[in-house]
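Below: the structure, in structure tokens.
A protein chain is absent from this complex, but the other protein chains hold their places.
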Amino acid sequence: MISDSSMPYSAPTLEPGEDDDQLLRVSLGPQHPSTHGVFRMNVVLDGETVVSLKSVFGYLHRNHEKLAENMTYLSSMPYTDRLDYICPLTNNWALAHAVEKLAGIEVPERAEFIRVITAELTRLINHTAFMGFILGDMGAWGSALMYAFREREKILDLFEDLTGARMMSNFMRYGGCRNDLPAGWADRCSIVVNDYGPFLDELEKFLVGNEILLARTQDVGQLPQKTLINGGITGPMLRAAGVNYDIRKVEPYGIYDRFDFRIPLGAKGDCYDRIMIRFLEMRESLKILRQALDQLPAGDYIHPKAKIRNFKPPVGEAYARIEGPKGELGFHLISDGTVNPFRYRIRPPSFINLTLLEDMCLGLDLADVVIILGSVDIVLGEVDR
Amino acid sequence: MSAEKTIDRLPAVPKPGRWIMPGLGLIQGLVISGKNAIQSYYKKDRMTTIQYPEQRAVISPNFRNFPFLCYDDDAATGLRCTACSICENECPPQCIYIVLDRDENGKSLKRPKVFDIDISVCMNCGICAEVCPFDSIYMDGEYEMSTDDRFGGLMLGLDRLAKSAEYHMKLRPEEASAVMAKRKAEEEKKAAAAAAKAAKAKADLEAKAKAAAEAKAAEEAQAATEEKGESA
Amino acid sequence: MNPLALLLTLSSLLFSLGLLAVLTRRNAILILVGIELMLNAANINFIAFWRYGPPDPELTGPMFVLFSIAIAAAEAAVGLAIILMVFRHTRSTDLNRLDSLHG
Amino acid sequence: MIFATVPFPSFTLESLPQLPKLLVEWLLMLVGAPDWLVSIGGTAAMAGTVVGVFLSAFALLSLVERKTLARIQNRLGPNRAGWFGILQPVADGIKMLTKEDIVPTKAEWLLHLAAPILIVVPSILALGVMPLGREWVPVNMELGLLFFFSVGALTELSVFMAGWASGSKFPMLGAMRAISQMVSYELPLIISALGVIMVTGSLRLSDIVVHQGDFYFGFIPKWNLFTPWGFAAGLIFYIASIAEANRCPFDLPEGESEIVAGHMTEYSGFKYALFFMGEYLGLFAIAGLGVTLFLGGWQAPLPFLGWVPTWIWFFAKLAVIIMSYLWIRGTFPRVRIDQLMRFAWLCLIPMALLTIPAAALWVFTGKGIVSWVVTVPLLLIPWVILTILFNKRLAPATRTYTFADS
Partner (left out) sequence: MIIPLLILTPLVLLAALGAVWKARPVHAALLLALSLALVAVLYLTIGADFIGLVQFMVYVGAVAILIVFSLLITRPGDEAEEIQRRPRSMVTGLICTLPVLAVLLIALVKGNPESAPAVDAPPLSIAHLGELLFTTHAPAVLAVGVLLTAVMIGAALFARDTEKPKSNQPEK
């Protein structure tokens, strides 16, 4: 718990094994329908009110960071797909961005455009799936999820054609992308992007006006801006609280400074704002996509001198971050001049956004915990790495 | 509805200050789900799922699943693989196992004796295909590979990995024809190089013979002079 | 045996059982259980006398039972509300522990 | 000839559901059984018909529900077992029956066993007093409505038994939720039915149906729904019946995203199937009561459709109500427990209480134009308050979103 003067309430807790007449200790997870994977929360309930919530991580730990230090730079690229498996392409980009910074590699313009297009499509995928998941957490029996997945499939089809896999794309390379856009891909992408607006209209009508959703999400899980900033929260969760922090604007990477888009900001930062901010972000993504597809230049998709085999960056250190769909995704690399990185470290947005879970949940209902967890939008692959 | 027009507003949210009746949002949701239910009977693009064994998804030619080894003419002798082990080293989950074939003298035959890929470990990343300098390993598009044999059925040996160049051509014509063209050019280059080498060798041989003859002649001459000297 | 006598016997036994529960139990909620039993014993008497007693066009027996049931429900609701209130303060429903007024 | 002595009673399409009863009675009389045996046999056949009809309806509904939800979600639903998946209920049944029956170590086996059985019983009993057709009223009880609500009380107790006897935490939470929900929603349910009783002047369900038999202007049926108080009460009854039946959006007791499966978490196999069955039979019962009270029961919706057997109308209306439940389930998220309780106590119960004076005024002022003028404003008061509260507190328009410059 982040100590903060705005939080006078300290939770009565139970020691492990201790039981109380009044308090009920419930273990939500690791096998629970709505923990988004294998995540566990040790919740102490007073009636249905949460008085303490301790997260237990690590059920999906795969030792990615240490493994990456013992394999070549290229070999760790496919593993980044498995971090946040909803949006592999932004993960790819973050690693490629860090290695390019480390080795000082230039990226051709066309490759930058391809990266922007894929990253924004990924943002669409992530936010659309989020809408389905959070409605599932609220008990809406999968209708929104199915609508979301139907549209997500269309983007995944594009990814399959481009990268060879729907989810495990392994697409970015140090100095560009693995391959060029297939023939006609940009046109198909334009069709998908143009069809996405009407779909979003429908989904918004389906969700946003729903009184039950309003009642469930409004004034649930909000925290003061200060706490959020101190907790290192990034991404839509932070912007929903009204903090203007988007790395695409704060520290433009790639070619984001060439596009015209805006950063939507919420006011309260409750679960409802988090949903709305994601809708607004999707609309901005569509705007970026439309511009990028219009301006897509010809040229190399990878730097001609980029090395695939036996790639050895010079001795040095680099931290590079991008605005992933879930927040700031950074890679910290230290090279000792060999083919393997000396140190390889990820700053995963899911994990850091999850650290304030207890603060958001205290004093609320058990049912709210599930929604708040959903509104944080975690992927356990990234949390546990 | 034009997508351009709707991009900046949220259609479900009325303007601040406009009063709405409670329950309208619920009815709106019911209308949308009802529309989906009815349209699912006649609108194909509404459907989320396909009926798998009878219907199949259209798979992109770029789809990659597990690797295969390409051979040119004959599976036994035509393998392009030279057992160089680059893929073995680069493979992220290290699911490739290669043993180089050697003749009885221990000399490399530049072909794999054993080439195993454990597809229960393989994560379909395609890095082996990317790093292969001999155009030998490619990613397959086959996906119906389920088996009840956990160890035997998922450990692909040379017999199941080796697939012909024609298969590759059928699978991904664009990539395969580019590779074929490249290989052909290389082969021609190689042939030309070999021819040049052979010519050079011949020339060398001739030169050597000439030199030998000259040397012999010189030797003879020397011997003759020595003989002369002795006799003198 | 006459049905009236049978019902009256049942009623007195039920009443005694209720009284026993009130006297032996220490959990406040279970004392309520005893009280409900006693109330029901009384109700059985009313119904028995209406049914097997002299004819009564005014239906006094059932009428009394009706009011008695209504009041029993009210009593249970208030009683349990009080018990919950006490429980919230003392974390116990055991009447032996509610001795703060004990000298 | 023995057949000549006992002629087979005549029957029409209207009394088709009586056929098993008549058949059994006829057969018993044929073999010369005593009168009391004939009467018991007839009653048993009658009960068997009702149970059989509703159990087949349960099997059908379990399939229709999955199909409908699938269509709402743009899927096809079960379509492999038999023609269009018609054998899916059989497949489900076989699967349930062959599953291991698990009783947790900490469970009290007797209560754990009794709970699923007790949950089926009241639903079947409640269905027994329902007037399913003009001539098809299994038990025409004078206190039918009271009987219905009385046996309904048993459901709560069995849910508690299931939750408590499982000796586990999620079932306990589920049972607590279920009980508080059912108790809270039983009140608006009963109160909204009071207006109907007042107007009809009888607790007998068949009387209530007969009372709704006429038509306004010759084509608008005189169902209770088409009166101002009846519309309000019907709406309240509908909402409360969703909650009583534990259907979405009030399916908190088994809210799978929060407390796994509520009181049913520790059940498997046949006992789980019994819960499932009890829930669906309860759904039929409560929806059937709604049809009886507000939608005119077995009455035809239009005068010229009187020739259709009345029980068809009852089941058609039942199907419409249940389809609306499915539609709602496919659309709405679940409410939270405190919102649920607040909705019941602060919204539904006051509104339901208002329908009683409205119904009284309706009868008092003679069911004419004056009645409309008097009752409609009375019933609109809570609606206006609700609208004001909603727009001040909850409406999406209360939020504004800004875009960062740059």
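Per-chain numbering from 1; labels A, B, C and D assigned in written order.
Just so it is clear, a residue touches a chain if its C-beta (ideal position, glycine included) is under 8 Å from a C-beta of that chain, and two chains touch if they have at least 3 such contacts.
Remember, predicted model here, so these are calculated numbers, not experimental data.
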Residue among D:Val120, D:Ala175 or D:Val291 touching the omitted chain: D:Ala175
Residues in chain D touching the chain absent from view: 111, 142-143, 146-147, 149-154, 156-157, 160-161, 164, 172, 175-176, 179-180, 183, 186, 203
Touch residues of chain C, complete complex, unshown partner: 1-10, 12-21, 23-24, 26-27, 29-30, 32-34, 36-37, 40, 43-44, 47-48, 50-56, 58-59, 62-63, 65-67, 69-74, 76-78, 80-85, 87-88, 93-94
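By our rule, only the chains that are shown with their structure count from here on.
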Pair sharing more residue contacts (C-beta pairs) when B-D is set against A-D: A-D
Rounded Å distance between chain C and chain D, as computed from the means of their C-alpha atoms: 34
For chain A, residues contacting two or more additional chains: 143, 146-147, 150, 206, 208-214, 276, 280
Multi-chain contact residues (two or more partners), chain B: 12-13, 20, 22, 25-26, 29, 32-33, 36, 46-48
In the complex with chain B, residue positions of chain A that touch it: 71-72, 74-79, 81-82, 143, 146-147, 149-150, 153, 157, 160-165, 168, 170, 178, 182, 193-198, 200-202, 204-214, 276, 279-280, 283, 286-287, 308-309
Contact set on chain B toward chain D in their complex: 12-22, 25-26, 29-30, 32-34, 36-37, 40-41, 46-49, 51
Contacting residues of chain D [partner chain A, same complex]: 69, 72-75, 169-170, 172-173, 176-177, 248-249, 251-252, 255-260, 329-339, 390, 394-396, 399-404, 406
